[in-house]
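What follows is part of the complex, with its chains left where they were.
By written order: A, B and C. Residues from 1 in each chain.
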Amino acid sequence: MSATAQRPEDLMGLSDEEFDTILEIMGREPNFTELSIFSVMWSEHCSYKSSKFWLKTLPTDGPQVIQGPGENAGVIDIGDGLAAIFKIESHNHPSFIEPYQGAATGVGGIMRDVFTMGARPIANLNALRFGSPDHPKTRHLINGVVAGIGGYGNCIGVPTVGGEVNFDPGYNGNILVNAMTVGIANTDKIFYSAAAGLGLPVVYVGSKTGRDGIHGATMASAEFDDDSADKRPTVQVGDPFTEKLLLEACLELMATDAIVAIQDMGAAGLTSSSVEMASKGNVGITLNLDDVPQRETEMQPFELMLSESQERMLMVLKPGREDEARAIFEKWELDLSVIGTTNDSERLVLTSAGEVVADIPVPPLVAAAPEYERPWTATPPREVLGHDAVPAPFDLGVALLTMIESPDLCSRRWIWEQYDHMVMGDTVGRPGVDAALVRVHGTQKALAISTDCTPRYVEANPFEGGKQAVAEAWRNVTSVGATPLAVTNNLNFGNPERPEIMGQLVGAVQGMGEACLALDSPVVSGNVSLYNETNGAAILPTPVIGCVGLLEDVTQRMGAAFEADGDAIFVVGETTGWLGCSIYQRDMAGGSAGAPPPVDLNTERQNGDFVRASIAAHQINACHDVSDGGLAVALAEMAIAGNVGADIDYKPAIPVHAWAFGEDQARYVVTTADPASFEALAAAANVAVTRIGRVGGAALTLPGAEPISVESLREAHTRWLPEYMASR
Amino acid sequence: MKARIHITLKNGVLDPQGKAIHHSLEGLGFDGVNDVRQGKFIEIELTDGDKVAAEAKVAEMCEQLLANTVIEDFSVEIDG
Amino acid sequence: MTAAVIVFPGSNCDRDVAVSLEAALGHAPIMAWHGDSTLPDVDLIVVPGGFSYGDYLRSGAMAANSPIMREVIARANGGTPVLGICNGFQVLTECGLLPGVLMRNASLKFVCRDVDLRVERADTVFTSQYTKDQVIRIPVAHHDGNYFTDPETHKALEDNGQVAFRYCAADGSITDDANPNGSLANIAGILNTAGNVLGMMPHPERLADPLLGGLDGAPMFSALAEAIAA
């Protein structure tokens, strides 16, 4: 058989070369079902063909890492026999088409990735990017996405404890919905997907299979077009109630030793789950498709294999344990069906109505998956702007009020009040600023979790922006007193076949990698979402980082609220007044320009370690990292959180607007009752700290500005989002 | 004048509510139930006027607000 | 001196309330499965929060028809204290132990936040450690908490003193602004006529640990522990 063999008219998104490779692997022409399986397995989504080369460069090891990238989720050791299991995942495109169900099923999908490994999910977060508030679709999309995230998480009973939201016209035609889940398991009870062992039953559990989600770039085919449009809904509907039952049933079965391997059915459903289990276990799997529980009639083999119906799992059990498993799933009112067995053929064989409908060798299906080193061009460097390149505001106080009322900096209360952020009884405090803190049930430990990315920095300089995303997440976790342990990441970019977009991805990954290494926070899981474009316009490059840290004793946590009158306020880290790519520049001075603030990873590390040590030594009373909007915004947030003002009497040597709104990295605002010993500690640690004022009163007074009452700060901060959402 | 609107899930779209109701009916001992689908029924009281125009207007309301046409179908009847 | 927590498919505050009960009682409650038709001898029954059956059809409707609820109704009629929190309140109204219904929030949105409650009755097994007119702060987290009943039933509730808690402003005044969901007369929780069944939308179990933001929910559990120990 050679490349001259008859080509089907439709290669289902595969290239000519990829099709030739398939002919070689099969030694014959693949039938329609087989070609469908190759097509989805070799799609960008499942094969990571554009990004794999670069992802391999990321640091993924460390003494804390139990399982890095490659399984359903990453696993880290948090001591005392416990592990934190977490991952982030995108559901961008479906959320744009149908915001409620798209976001809901995104949440459902990432939770399955976590509990399939044996963890009980304890926290959900979400990183959202919407288009301009003026865009006619934005309000509807926010409404639907927030309701969908809440609808799923609230119902299943896992608290949604944090996240982030940005607005930019670059997302007008392509919003981003990235969902992260963190779970807890015992280190000796972690489940993997390798189906090792022969003659073992392959078991399907969960919802029945319908024609949901059989679609997309890979699958526009003549056969599909023959079906009426309403036979193939492209949008999946989430069923959080069934997922709750699936979660409880899986955890109950996992408490026994009946499971050999388990894998959720996510993208490419039964195909990718069965192929992955067979490949990792070096076995073959034969499935009888007639035994797959079906919701609709006359489903074709390729439909059963490609369906992305939600709330399903595939398991390999020890022989003879089927009845025990069935009893548990029946108690939870779920379907369980033995649909196949493992064998030594290393082939995926599918049968239906007594006939073989597909027969593919697994090792080459996985190993020969394409991997491209796509051409890329580096983003041209931008000029470093001086202070005078960004004009001062007419009035510093008015500028601050305007900024904290703006879409990107205002309070997210309207969002997080729609999420049950307290269920499970371990959420410490309420959402607010910095990392979320969730106690590990029944212990004194807590996990600190934050998601971060500043796309305008990444756009200006992908390498620095990639570093900054890691640094900011790490800083947020540090701010509450926790030690960052590892990160997960979601790479959201445009079309990788365009060299300038590929250059963004390369730069961001390199920057991330360097930061993860320097900050001892390896990447343990992640997700890549490419082709985020509409009409040739790409989104801002958005490599979202989710960082998880550990606080051994939750009672030692640090808050961001100003507390005691008279506490001295310090800035940790150096303030040069970097206004290039700042929010101030973008929103108050006519647009994003110049180089973004560089991240010095040594300083970042040193300052963060110092802050953490000061918290542990009970030296400080409040701590907040400085990010979007600079010092003035950080101070305003601390004043609002504590309902106490501050008098900032420091006289900066640089223009005051640059001092107040510049976005130099590696900085924190802290308060202390004992400034002398704090300064001594800082000197000993060789960390730059600057005393800038004191806590007290009912107003925030910035250098050279009128006092602004905390009440008016709060009003400005909370006004925009509810009003925007109520208007039309 | 009254518009009666039925909003139902498109064929093939999963109906978690219908599924749960079906299950619950079985639990209550009702047999012979093969499938349950749940939809919405909306009644709109309109100022009297032209029936044909009213029907077009209500269809427009469904498109814009009442139905999610990605996953739902709707039908409109005008009474009286 | 034992309590039972009823667990339905989709309950998700069952563990949370068990933690509070254990802290107050000194031992863990019995977790009773919805499909069982018998219940061991207990001194207190809690119908917990969550999304029984996904809140599909109507919140609480399917759970109200489960086998265990027949037993719960019998025990309630026999005088055993029954506490329904959030989804539990919805189940208690659906099964007829309490009058009225909990409709979709007036905002149509799920709401999770701390609210102020005015204690209207401090002379029940549930509330004896509060004082009448005390203002307590407790979280709500629900989509269907908008209490409604017809005018006669409402009048009877008020005349009999069956309203246990109302949403209020920080100073205890009953205002529209303080009402998170549109409930009739700001009703947050009601008793049956005998006073041994309480349904409430707010979650006392979420504020019974200082680390979680306060302790205003704890007196309910200690009051119950004291009452059933006596």
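Keep in mind that, in the parts below, a contact is a pair of C-beta atoms (placed from the backbone, for glycine too) under 8 Å apart; a residue touches a chain by one contact, two chains touch by 3 or more.
If you're wondering where the values come from, they're calculated on a predicted model, not measured in any experiment.
Colleague: Can you write the complex as a formula in the shown labels?
Modeller: In the complete structure file, each chain type occurs as follows: A x1, B x2, C x1.
The working rule: only the chains that are shown with their structure count from here on.
Colleague: Please report how many Å separate the Cα centroid of subunit A from that of subunit B, as a whole number.
Modeller: About 36 Å separates the centre of subunit A from that of subunit B.
Colleague: So how far apart, in whole Å, are subunit B and subunit C when each is placed at the average of its C-alpha atoms?
Modeller: 34
Colleague: Specify, in ascending order, the residues of subunit C that touch 2 or more different other chains.
Modeller: Each of 53-54, 56 in subunit C touches at least two other chains.
Colleague: At which residue positions does subunit A touch at least two other chains?
Modeller: Touching at least two other chains: 239, 241-242, 333.
Colleague: Could you please specify the touching residues of subunit B with respect to subunit C in the complex?
Modeller: Subunit B reaches subunit C through residues 16-17, 20-21, 24, 27-28, 38.
Colleague: Residue numbers of subunit A touching subunit C in their complex, please.
Modeller: Within the complex, subunit A touches subunit C at residues 147, 150-151, 154-157, 239-242, 244-245, 332-333, 416-430, 439, 554-555.
Colleague: What residues of subunit B sit close enough to touch subunit A in their complex?
Modeller: Those in contact with subunit A are residues 9-16, 19-20, 23, 68, 70-71, 73.
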